[in-house]
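Apart from one protein chain that is not included, each protein chain of the complex appears where it belongs.
Let's turn to chain A:
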């Protein structure tokens, strides 16, 4: 049940002289929800980009399910089981909500190169997309264009796309960013349900400490691009390095 699914070994990226992610070695297990925390500029999103392939690594490796994917492209990694949601909403704005989800399912079933059948004739894709939308209670919005949705609903759809993709590793980059206090729990609830219902690995970049406390099995702390702490939530939160790096508290020099 808890065998390693994703591993980064000395994963490093340099932009010019600046080391954005510095030799981060970390192993993630199936069924685990791991929160990745750190102050702004700590390299959390960059670390995510290295794992999902948006930027190439300068050094080190990414291993998914025993397979080295360090050199694989973004779409290949997606095929192999990396699913990524983005910090800034990143959808297909002029397509309908249903079409957004349908495209993900179509990709998962590798039907993108079907040229001579109409998309509407593949009822099974539409049905599955509607199931997903129903499960996140967005079915009433299915006919709207994404650009017509509220920010909160766009964030929700972002999560729905990942659920439709059902990857081995779910990667959420600040899923509640920019959401109101009323809206955020809806998205967090979706992630909590996901955690309860599957044994997929979930990586979550998040700032809200209460969220992390209630959801995470484990916390990884990044600081200046390097791994600063890694362990169970209570233990990591109490550690000096987190108190200093993340909470901004000065260390008492004894």
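In this section, a residue touches a chain if its C-beta (ideal position, glycine included) is under 8 Å from a C-beta of that chain, and two chains touch if they have at least 3 such contacts; residues count from 1.
Just so it is clear, contacts and distances are computed from a predicted model.
A.B. asks: Please identify the absent chain by the protein name in its UniProt record; candidates are "Proline dehydrogenase", "Fumarate reductase iron-sulfur subunit", "Branched-chain amino acid ABC transporter permease" or "RNA polymerase sigma factor".
C.D. replies: For the chain missing from the view, the UniProt record says "Branched-chain amino acid ABC transporter permease".
A.B. asks: For the chain not shown, which residue from A:103, A:138 or A:191 touches it across the whole complex?
C.D. replies: Hidden-chain contact among the options goes to A:103.
A.B. asks: One chain isn't shown here. Among A:64, A:78, A:149 or A:242, which residue touches it?
C.D. replies: In the full complex, the listed residue that touches the missing chain is A:78.
A.B. asks: Can you list, in ascending order, the chain A residues touching the missing chain?
C.D. replies: Listed in rising order, the touching residues are 52, 54, 73-76, 78-79, 84, 86, 90-95, 99, 102-104, 106-108, 111-122, 125, 161, 165.
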